[in-house]
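Provided herewith is a single structure, encoded as C-alpha cells, for subsequent inquiry.
Shown here is a partial selection of chains from the complex, left in place.
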Amino acid sequence: MIRAKIVGAGGYGGVGITELLLRHPEARIACLVDVADVGQPMSALYPHLTGFCDELIVAPDDPKAQAPADVVFFSTPDGVGQQLARAELDKGTKVIDYSGDFRFNEAAEYAEYARRIGRDPQHKAPDLLPQTVYGVAELHRDQLNRETRLVGNPGCFAVSCLLGLAPAVRHGLVDLASLICDCKTGVSGAGKKPAATFHYPSRYDQMNAYKLAGHQHVMEVERELGLLAGRTLAVTFTAQVVPVCRGIMSCLYGTLAAGVKPESVMEAYRAFHRDNVFVRIFDRSAAIGTVHVRGTNYCNLTVDVDVRTNRLRVISHIDNLMKGQAGNALQNMNLLFGLPETAGLDRPAFYP
Amino acid sequence: MIRAKIVGAGGYGGVGITELLLRHPEARIACLVDVADVGQPMSALYPHLTGFCDELIVAPDDPKAQAPADVVFFSTPDGVGQQLARAELDKGTKVIDYSGDFRFNEAAEYAEYARRIGRDPQHKAPDLLPQTVYGVAELHRDQLNRETRLVGNPGCFAVSCLLGLAPAVRHGLVDLASLICDCKTGVSGAGKKPAATFHYPSRYDQMNAYKLAGHQHVMEVERELGLLAGRTLAVTFTAQVVPVCRGIMSCLYGTLAAGVKPESVMEAYRAFHRDNVFVRIFDRSAAIGTVHVRGTNYCNLTVDVDVRTNRLRVISHIDNLMKGQAGNALQNMNLLFGLPETAGLDRPAFYP
C-alpha cells in the first residue's frame, strides 16, 4: 500500500484527496497535517467522514507528522511547498504540490508568477525547479512515471483551458493571436476560508468577473500552449464566478487558421485525446453541462466551429475540485507509482 | 453476481439504484426498463454515466425486458408494481418496490392509503400483501433475509421520522398523543418530472409547506410507531420544501412521558440503534446538517431534550434519494441475498 501524507488536510483540497484515498485500492492515509484544528479528528471538521476518517490532525512539527510516507500531497497555499518539499524528497518521499510553487521549471518564470500574486519573487528552492513536472498527464504523461519525484499540480482554470485548446494549438488549427478563454467557476474554487464575496447572501443570485487585471493561472496556460506551438503567445482570459459549488465551464475561442477546414477540427481533437481516458469529446448537439462531471475526474469537451465567423469554439467542463485539483493529483500519484491512471477514479458520481 | 433489473430506470429512483449497482461488488445490472426514452442509452438521459452505463432503455414488453434477473427494482409510481410483481415472483425474482403498493400487509390499510393519494382503493394483487415486508431494516431486519421475496421500500419522509421516533416510542419515553413531525425536504424528492412549483425560478429562494390536508407518508409512520407502541396513534405531520436538491431534515417532537428522566433518553437511543450501522447519533452540540449525509445511506440523528418544556426533540437527517430511496433499497437487496448490509454502501460522498 502506498502511504500518503496530506499537508493542509483541513482545506477543500485536503478533504478532497482524503475522500479519494479512502476508496483507493492501493493507497492509504498515513498522516493528516495542518496548522489549524490540530488535535481535532478529521471527522469533526468534516462530519460526513464520521466512521471513515476519524484520524487526528497533527501539527507540522509533531513527530507523528514524520510518519513514513511514500507520497506527500501539499494541499497548501503558495509558498509552503517550496519550503518543505526538500525534506520530503530527501527522505525519498514523492511530492505532489497543489500550489504554483512547482509549476515552473525556471526561477525567472516563477518570479513573474509570484509577482502577479503579490508574493516574494525569490523561490525558496530554485534548485528543485528543473526536476519538477507540470502535472497534466494529458500533456506530460511521458514525464510522469516511477522516476518522477516532484510534481506541480496545475491550476483549476488552467486544466480546463489546456485540455480544450491544446489540440487546436498542437495541430495548428487556430491563429495564435486570437485565443480567448472565458472561464466561469463555481464558488468552491475559492477554497474554504470565508470571505465577503463568497458569503451566501452576497453570492446566491450573483455572477461577476474578477481579477480582470490578470489571473495568475494565465501564465500556465500561455507557457503550455507556447510549448505546443513552438513560440510564445498570449491569451485573453476572463475569470468569473457563478453560484454553483463545483464546476468550471470555460468557453475557448480562436479564429481558424488559414486553410483549416471546419470538418477537420473534430478529428484532430479526437486524435489528440485518444489516449486520455478522462477526456470525453462531444459535438454541439450534446446537452451537457458541469453537473455531468461533478464529483469526477472527467473533462467533457464540446468541440464546435462557428462557420459564419470561421471561429473555433470549445466548451470545457470540469469539476474544479477534481480534475481541477484533488482528482488530478490522484491521477498524478497513480502515474508516479506505476498504477493504472484511473485507480480510485473509475466511478461516476451521483446525480442530481 | 446478482442480476438486477430496474423498471422505471429513467427516473431519479432508477438512476439512483443504477449508480449504486455500478459499484456494488456482488451485483450487476441485467436490464433497464422504462416506458419513456425507449431505445436511448442510459447515458443519453444521464450524461454523467457516459462510459459507465451506456445500456439501452427497453420497453416493458420488449423480450429483452425478460432477461433473467435475481431481483427487480420497481422504481415506478404507485399502481405499477402491484400489476407486475406477480409475474416476477413467479419466475423466482425477488421484488423491491419503491411505491406504496407493497408497504401494507392488509388490503384495507392499502385502500385507505390509496384513497389519500386519489387512487383506486382496490389493490390489484391483494393476495401478495400478507408476504410483503416493510423495508426498513432498522425495524424489520429479522424479516429481511434470503427467504424474503417481496419488499415495500418505505417513503422518504417516513424513514426519517421512523428512525428518529422509534426508540422513543419503543421505550415509552413519550406521550403518544404529543407526536409532531415537522419535515423539510429537498426538491429532488418530487422526482424528475418538471412542474410549476419545482421550476427553478419559482423555487430558488422559496420555502413552503404543502399537502397540509394530509401527506400519504403519515400512514406508514403511524402504522410502524403503532406496532412499536402496541396501540394505534396519530401524529401531526407537516411536509415542507426548501431549495436544496438532496436532503430531508425532520424535527420530531414529543412530550416526555411521566417519570422519564431526560438523562435516560440518549442511552435509550444508543441502545435501540446499536446494531444499525447506518444510524449515527449525535447530541445537541454537534454541528451537523443534511449535507453531511448527502450521497450516502446514513441517517444522522441529533437527540435532545428541552428540559424547560420537558419535551423530546430529535432531528433526523437523511438523503432523500439514498436512505430515503435507492440506498435503502440496496440495503434491502443486500439483506435479501445474505450479503453484508453495507455492501456497495460503505463509502463517504464528496464534500462540499
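Note that the chains take the letters A and B in the order they are written out, and that residue 1 is the start of every chain.
Heads up, the rule we're going with is that a residue touches a chain if its C-beta (ideal position, glycine included) is under 8 Å from a C-beta of that chain, and two chains touch if they have at least 3 such contacts.
Because the structure is a prediction, the values reported are computed rather than measured.
Participant: Please give the number of copies in the complete assembly; 2 of them are in place here.
Facilitator: Total copy number for the complex in this file: 4.
Just so we're on the same page, only the chains that are shown with their structure count from here on.
Participant: Round to the nearest whole Å and give the separation of the Cα centres of chain A and chain B.
Facilitator: 38
Participant: Could you pull out which chain B residues touch chain A in their complex?
Facilitator: Touching chain A from chain B are residues 12, 15-16, 19, 22-23, 46-53, 188, 204-205, 245-246, 280, 286-288, 291-296, 300, 321, 347-352.
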